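Worksheet for the structure shown next.
Here the complex is missing one protein chain, while the rest keep their positions.
And now, chain A:
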């Protein structure tokens, strides 16, 4: 079947830190769904959260992982390192390379998207390639490498933005829920306290009345 010849590399963009709602689990869920369709895809994991969630079952598919993500805003140097490592791990030999990340929709909403990353073969095989006059192979390779780093940088920025806003909403609703719980429990506490006092009074009074 044609599908058997195609190899796929999946790059997952998450981070190291939690308390951010369903950010990491939604990226991992999308990847797991893809792994059901394509069992022999290989993984490059960015962030400890993705590693923790995927290493048990799909550990054999992992080519490499990155950590110390999420502590500081991503810089182009981070994206360069990821792109260079991916190339080092053989990105240019894969038929398809997909990057899964969270795209920022609004402060309260994000979407998990996947975007295809270009390999050199994808570029030369593209439909509109013939529209361009004699592209130098050297230039194409340089452009391809740079595009990889740029797209990873874009993914990192979007992912971090979604994560920060998701963390804010998650913590906000957690604080609000905790506040409501405190109010409810305070009422119960007061009610119980008053009931105990009333019971003691009744015992004392009935004891005194019995004398």
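Note that contacts are C-beta pairs under 8 Å (C-beta built on N, C-alpha and C of every residue); 3 or more make two chains touch, one makes a residue touch a chain; residues count from 1.
Keep this in mind: contacts and distances are computed from a predicted model.
Undergrad: Which of the following is the UniProt-recorded protein name of the chain this complex doesn't show: "KAT1 transaminase", "Ribophorin II", "BHLH domain-containing protein" or "ATP synthase subunit epsilon, mitochondrial"?
TA: Record says "ATP synthase subunit epsilon, mitochondrial".
Undergrad: Which is it among A:6, A:40 or A:88 that touches the chain not included here?
TA: Touching the chain that is not displayed is residue A:88.
Undergrad: With the missing chain put back, one of A:7, A:25 or A:80 would touch it. Which one?
TA: Only one of A:7, A:25 or A:80 touches the chain omitted from view, namely A:80.
Undergrad: Given the contact definition stated above, which residue among A:67, A:122 or A:169 touches the chain not shown here?
TA: Looking across A:67, A:122 or A:169, the contact with the absent chain belongs to A:67.
Undergrad: Which chain A residues would touch the chain omitted from the figure, given the whole complex?
TA: Residues in contact with the chain left out: 46, 55, 59-60, 62-69, 71-72, 75-78, 80-85, 87-89, 136, 138-139, 141-143, 145-146, 148-149.
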